[in-house]
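Of the protein chains in this complex, all but one are displayed in their positions.
Chain naming follows the written order as A and B, and within any one chain the residues start at number 1.
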């Protein structure tokens, strides 16, 4: 089944949230607008709304990630849902149970949502294709494929600073080849009408035919950053250094690390983003990460609101499932 | 102290839930009837009742088990209790604290219930014998001894399909020798008046004198399954393969694995159960596990309701402890 058929219901509303690829601009905008209404929850004395009270949300993590798991747990609790954290590497999987049996068991317990992180591209799609009608799946990162909630919180943060998407130049810098974040960002940016999306990386870290996604490829950081409004840095997975992809951290920083000096070629009001966790001195200089143009911590704050919005839209409390 | 003196109060009501052996039929029926009233909770939009609000329930797991821990956590949260998960292998036990000191500390924190899983037979009984009057203990599996909540959810599922226990033939198939599930199932079935309970296993996996529990022993699967109404498969612990108990997984499946063809000798409307997690192709063929006669996932669904019922009966909210 195509991902769109899978993640949308007959009325075109979100039923799962697996990928941004193929979603209509209006739907992305609905997510951003809904997230706006949730930003105030985190600022209230009582940071809770009863929207998903009595729902059971399972954080099903096949890859360890404290940060992402924590954000989803926080978002679910602020929506008053009950949360179960399951790290599958330490669970029945080690007893030889298949992925599908684990899933079928959890949905038999009448859980309402699986937030899934998995090392294999396509895992969230696969899972969504096998759950019962009462269960929704949110992709919290699958292999090198997609990390759509991260891209939506990036876009949310971007919109707060640069609301006129139709006039923007955005550069995504780093290991495009292995980055699920970059793929989701590209789809979100192009879908919402950003006319100039650039990817900047060494030749070894650019996927073949990436231009077909509507982006411009740069191998030189200064050339690529010239006059951009937004710089989206990617985290460098240090394990890539082991292989033939990269020479050394020092050389990478020299060529592709974001410094104040390199950032000077961007627009004067350009902002800097990063999905975290940051490798200071590898892909970004500390001064830039902590500097006036950095909106990195705003991204984290918006992450809770955006994930609350997506959870609420997908479960649509009060609306009966067909 | 005898287990019955321990798990029942002066009025004969459940105070702990340690084993099915020795419980009266009326009490088992009360558990099943109470669980019926909780099945609707999992189907509501708000899957929560305020019955145990403000109670503190501790999942005290000396053996890892994501599945069982998750079911109890879910049941407790649907009853609105607060849940603490404690995996003892990674806790103070490693600092040399004794089991009793760990327990006494937790009950000094005014916890109301310990859900205990332990690798040693008798551990739950031992713990129940040492807790304060305000604390209840539920046995979530102790060594090869008992797994009474599993047996109750099996019986609950069975009753939904075959309510006339007085006319049933039930076969339990697999490693009877090491199975805490089988022991609890046998006690539950015979207590509730099932006249024909059979155990089917190779000679090496049948405990001596099992007939004294009121069951019939078969070593041939086809002979044992003949005309039964219910097949309760057991999980094969693969580590048993290491020892002298079993020749090989392939040979085990050939002799004792449940296939459609072997199942054909059972009654036409026979149902198939399994406590999970399933070893497909070892003790059960995939086609049977997923087939029309399988009620395996219904067992999981009922597991939440049955555990809610047992928790509620044991804590008896609103009734003062003597």
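Quick note on the criterion: a contact is a pair of C-beta atoms (placed from the backbone, for glycine too) under 8 Å apart; a residue touches a chain by one contact, two chains touch by 3 or more.
As the structure is a prediction and not an experimental result, all values here were calculated from the model.
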| item | value |
| --- | --- |
| Listed residues B:4, B:29, B:56 or B:259, member touching the removed chain | B:56 |
| Residue, one of A:5, A:44 or A:204, that touches the chain absent here | A:44 |
| Chain not shown, touching residues in subunit A | 42-48, 64, 66-67, 70-71, 73-74, 77-78, 238, 276-280, 297-298, 300-301, 303-304 |
| Touching residues (missing chain, whole complex) on subunit B | 53-56, 82, 84, 86, 88, 90-92, 95-98, 101-102, 104-106, 108-111, 317-318 |
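One rule holds for everything that comes next: only the chains that are shown with their structure count from here on.
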| item | value |
| --- | --- |
| Mean-CA-position distance for subunit B and subunit A (Å) | 41 |
